[in-house]
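In this view, the complex is presented without one of its protein chains, the others remaining in place.
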Amino acid sequence: MPSLPQTAGADPAAAAAAARPPRRKELSNLQFALVVTVPVLLFLLVVVAYPLGYALYLSFHEIRFFGGYSAEFVGLANYKAALADPKFWRSLGLSLRFTVETVVLTIGIGLALALVLRDLKPRWRWLRAMIILPWAVSPYGAGIFFAYFGRGQTGIGTALISAFGFDGTLNLITQAAVIEYLALGAAWNMAPLVAFFLLANMLTTPKRLYDLAKIDRMRSYETFWHVTLPPLRFTLFVFTCISTVLALKTFDYIFTETQGGPGNSSTVLTYLLYQISFVNLDLGYGAAMSFFLLALILGTTGLIYALWGRREERK
Amino acid sequence: MSRSRYPVWLILAVAVALLWTFLPMYWVVKYAFMTKSEIARFPPELYPHAPQLAAFYNIFGFDYTAADGTVFPASGQANQIMLGLRNSLLVSAIVTIVTMVVVLPLAYVFARMDFPFKGKMLAAVLLSVSLPPVSTLIPFYTLYVQLGLVGTLGGLVIITLTITIPIVAWLLIGFFKNLPPIEAMGRIDGFSRLYIFVRIIVPMAKSGILVAGVIGFLFSWNEYVYAQVLVTGSDAVTLPAAMSGFLFQVPEPAQLAASLFLSLLPPFFIAFFLQKHVAEMNFA
Partner (left out) sequence: MTGIKTTRRQAVAMLLGATALAAGGLPARAEDLAASSGETVYFRGWQFRTDVVQGNVDRYNSEMGGNVDYATVTGDYPSIMEKTLIAKGDLDVLYANPSSAVRYMGGGWVKPASELPNGQEIADAMYPNIREAWSVDGKLLGLSYFVTTRGAMLVNMKAVEKAGMTAADLPTTWDEFYDAVYKMHEAGIENPFLPHWFAEYFGVSWGFVFEVMNRGGQVADPETHAPVLTADGPAGDTLRAWKKLWKSGIIPEEVLSYNEAGYIDAFRSGRYAFSPQQLYDIKTFNDPAQSADIAGSVTLLSAEKQSWGLIDSALYVMTNRKRSAALESDVEKFVSWYGYKDQDGTFAVANRWLEENMLFSAYKPVMESDAARDSVSKSLMKPEDYDTVLDVYASAPYPKSIWNVVWSEEFNFWLRDKLFEFLQNDLAPEDVIDAANAEMERLNKRYNI
């Protein structure tokens, strides 16, 4: 991957060189690294390790609040119960379906937006600022937008068919396709950010590469494949990871958009966990199940890294 | 890229992109300017027929009298909306500053130095990105109760940092990796490592750092899951938690839309800023 010199760097470097260099006792690489990273790691560990440890404790116990608080050690019973629970497997499936679709749509739409924005002339560059706006919307807000937008009662579908003179409703939040609709909304939310990073890559791809492509008489898809795409691959990899993690963790967006509905059609794993732990206070069982989710998130990102990230890093 | 006229496909594509971007937002934001009856109408109205600003007055605690004499009473949620606005700005600003102060050197070190245990330490930082809030919610809550942090801004800042630090670190590491190898030059000139970092690297990476800061800000500004549990009903309530009052029980779509619109303004200004720096933020 070509590493491109950045002109912005020249000035401060020159200015700094002109200044008088202060001389002090130097730290080794490791010492410097430790000074910088250890406090942060400690902070994250303390703040994150306690909840994790506590969740681990919960997952081996049956917690009761009624008729007096009690925590009874049950070993692996909660984990076994989760694996035997059809609701768990169903929600797991919905989570995976939502995640795969969200990632594909986010990356695809992000790439499409970037290509559209790339060719704008200076006079129209402000459009780039417009297109990024959905990313500024909270997942929570996006859920509200897409709830009203998709419902047959209030949504765009019904508005359109009635504008063409048809009676009736066109509802986008259906048992069959609610996950797809949710994924579309999640992509709406996240794709602009992806687009911007890709755009930044594209704008620093040297023009001469395109000129060479012309000389070689490449077709436009060949140009795309051989010239446009290669410098984007690392960004694509990073955002595939980020949007995978975010999609698997998504809760508030679904909470405000469908409440896991219609019925149980969008009860993804996070939503199921929320019901078990938060609503039913079945803390032990919820904690055990949440470790499966954590394993899923780590496993998926690990897999993406092993299959793709390693190659990108070597370049 | 030197054609003088835009091809038709590009104009079409831009139009589609704009529709895709704005239609879902418009669909709800238009409610802010409509009456309850108009909002409920079926089939749905495409635009407000008599746009009015009642909802904006109401969410800030003022009654609004329409031209025909109808009074739209102030929302009882107004206190919380205003508190939420203040708290959200405060929390997001603090979180952003702390995140940047902490993450900049961290990302720099991971991106540009070699030292033992680097991979493991990086994995530890990134592990916290993977924790789903729904599974840590109850443990966090229990911890916070013991520490007296429920309903405090400080508590919310701490928990939000666990989200922003890893994400921002992830992005900045990629960005720093891509800078030219300037250190060697600086070292030859005898600058200290800190000096190189503060006076050379940071200015060089200005755009990328600002963009990463914006991203940190937005993650904090938009956080809802923890806020819903930790600060709802307290003086530390944030805007998303305060807003959700319009979502449940009694329908107030106009006020919901108005406060959503309000919550979009700060990020929108920031997005404009982000756009200016787009050419300089090559992270890969």
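When the chains are written out, they are named A and B in that same order, and each has its own residue count from 1.
To be clear about the criterion, a contact is a pair of C-beta atoms (placed from the backbone, for glycine too) under 8 Å apart; a residue touches a chain by one contact, two chains touch by 3 or more.
All figures in this text were calculated on a predicted structure; none of them were measured in a lab.
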Which displayed chains the unshown chain touches: A, B
Selected from B:151, B:180 or B:203 as touching the chain missing from the view: B:151
Residue, one of B:7, B:73, B:116 or B:154, that touches the chain absent here: B:73
Touch residues of chain B, complete complex, unshown partner: 35-42, 70, 73-77, 79-80, 138, 141-142, 145, 150-151, 228-229, 232-235, 237, 241-242, 244-253
Hidden partner interface residues of chain A, rising order: 65-68, 87, 147, 151-154, 167-169, 171, 173-175, 178, 258-266, 275, 278-281
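To be clear about the criterion, only the chains that are shown with their structure count from here on.
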Centroid spacing, where centroids are CA-atom means, of chain A and chain B in whole angstrom: 14
List of chain A residues in touch with chain B within their complex: 1, 3-6, 8-9, 11-13, 15-17, 19, 21-24, 26-27, 29-30, 32-33, 36-37, 39-41, 43-45, 47-48, 50-52, 54-55, 58, 109, 112-113, 115-121, 124-142, 144-146, 148-149, 153-156, 158-159, 162-163, 169, 185, 188, 192-193, 196-197, 199-201, 203-204, 207, 210, 231-235, 238, 242, 245, 248-249, 251-252, 256, 270, 273-274, 277-278, 283, 286-287, 290-291, 293-294, 297-298, 301
Chain B residues within the chain A interface of the complex: 1, 6, 10, 13-14, 17-18, 20-25, 27-28, 31, 39, 42-44, 46, 102-103, 105-106, 108-110, 113-116, 118, 121, 124-125, 127-140, 142-143, 158-159, 161-162, 165-167, 170-171, 174, 178-180, 182, 185-186, 189-193, 195-196, 199-200, 203-204, 206-207, 215, 218, 221-225, 228, 240, 244, 247, 253, 256, 260, 263-264, 267-268, 270-272, 274-275, 278-284
